[in-house]
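As you look at this complex, bear in mind that one protein chain is not there, while each of the others sits in place.
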Amino acid sequence: MSNTLLDVRAVSKNYGSFALRDVSFSIPKGYIMGLIGPNGAGKTTLIHLILNLLRRDSGEIQVFGLDNIADDSAIKQQVGVVFDSVPYVEDWKVKDVVKAMSLFYDSWSQSRFLELAEKFHLDMGKKVKELSRGMQTKLMLACALAHEAKLLILDEPTSGMDPVARDELMDMLRQYIADGEKSVLFSTHITSDLERAADFITYIRNGQLFFTGPTDELLEGWRLLKGGRSELTNELREKIVGLREHHAGFDGLVKAKDFPAPPDGCVLDQASIEDIMLYTAKEAMPS
Amino acid sequence: MTGAVKMFRLDLLSMQVYFKSYVVFFLYPLLFAWWEPVGMAVMAGMMLAMLGGSIFSVQEKNKLERLYGMLSISDSSLVAGRYLFLLANCLTVQLVILPLHFVVSRLIGKTPSGSELLFAMGLSYFLFWLQCSYQIPLFIKFGYTKMRIWATAPFIVIALSSVLFTYTLGDALKARGPYLEKAIYYMYINPLQPMLTLIALGTLLGAVSYLISIGAYRSTKRR
Partner (left out) sequence: MKIIISNSSPLPIYEQIKQQVKAAILSGELKENEPLPSLRELAKDLKISVLTTMRAYNELEQEGFVTSIQGKGYYVMPRGSQLMQEQFLREVERALEEAVKAAAMANISGEQLMEMLKLLLEVE
């Protein structure tokens, strides 16, 4: 098997008033990829396409080197999913969830699940609807980890989690990829989780791919430029993305290669993932 | 365990919370003990049809499509499992409720014959498939909430008309000719052939419906 666990190639999907166009990215085995983008940009659609919950209009998706439609059943044995809300019958007790899940996974390990349930303080007798949002996510995670999943896909797993739980989750993801054979794809709004943990970032805007590659590449590709009104020449204006003008001056995002040094009177700062998202959101970027 | 059986067990698990309410249905034989088995069969058939929607209702309420989509199971096995589950519901009724009704009827002094019971079982099997073949693809394609009225209304109509048929048109048919009367009489004394015919017809309807349902399920992903 090659080193690529997930390969999305030129995927497009028309979905009513919304469309995903020509999106391509891939995840090699042993790494974490963060999927970011504003709400409605297509992150969840992309995840549903990868999981074959939605049929793509064009392009290819390969998981473990297999086509995600033709080899759907084989692939699903080794994929673990954490959705943004529990896909279970809300009246089920945790032990019912286990019964349901273990039916379908050849490599289900009850001992592994119980280990995780204890670690997460999951009560086997509690109903799904009685669990808090954070506990529901932990339940999904325990189920995803209890069978030998080589690819873990999480859709907004940390929204609704307190910082301690988020930190624990990120630690678990690092532990998960530690053997170099498994990978993680997770979509999130909380970009600070990604800056340290994600090896790769895929940024989707308006249904199109804005960036995909190593996190460092994204962070080193952009800078925040700040200066006074008088320094804002027209030439400068053209190079700034998401320009914000105010009484004390201006700020905006610029490409790092355009500005090896700050222009006179201006300051160049590191841009965080959040900065990049905020400033690029303000503008329609040329594709 | 094949995929279909796994899905069947999953449906069982999904509905088990609600099985307690099914106990009510076991009272029906007592309520209708004064009817003939055929009437009970029609009643049971209607009941089943209305119940059939509930697994779809649970599925819709809990958005279980995501669960189904995440599991390692082919489309055809998934649909087959659902049909298996609904068939199991039907068989429970047939093999429990109808004989129960038969026994209670006898207890209160009525005299249904064994052949009436057999014929009734065949009829309820057929009626079950008549309704489900029609309902299931619709539920799969359009979801429970949108379809529940369309799915049950035609059968309420049929149920009412068959009651009317029995009491009013029955006499008109008798007048129509001895052959029809002979045929109906014949059915009662020799139920095996019509019963088998009904079973075969019902199963055929079910098989056709199954194939349509697979297509319906696949089309929901194209959305």
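Order as written gives the chain letters A and B; numbering starts at 1 within each chain.
We adopt the following convention: contacts are C-beta pairs under 8 Å (C-beta built on N, C-alpha and C of every residue); 3 or more make two chains touch, one makes a residue touch a chain.
None of the values given here were measured: they were computed from a predicted structure.
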* Missing chain touches which shown chains? -> A
* **Options A:A197, A:L224, A:I240 or A:I276, residue touching the unrepresented chain** => A:A197
* Structure fact -> Of the candidates A:D67, A:D106, A:D162 or A:D216, the residue in contact with the absent chain is A:D216
* **Contact residue for the chain not shown (choose from A:V98, A:A149, A:I177 or A:L224)** => A:I177
* Asked: Which one touches the absent chain: A:Y31, A:F64, A:F120 or A:F210?
  -> A:Y31
* Structure fact -> The missing chain sits against chain A at residues 30-32, 170-171, 174-175, 177-180, 196-200, 214-216, 220
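Convention: only the chains that are shown with their structure count from here on.
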* Structure fact -> Rounded to the nearest Å, the gap between Cα centres of chain A and chain B is 46
* Asked: Any idea which chain A residues touch chain B in the complex?
  -> 15, 48, 51-55, 72-77, 79, 81, 83, 85, 87-92, 96, 99-100, 103-105
* Residue ranges of chain B touching chain A (in the complex, touch as defined) -> 1, 3, 6, 9-10, 13-14, 17, 58, 61-67, 69-74, 221-223
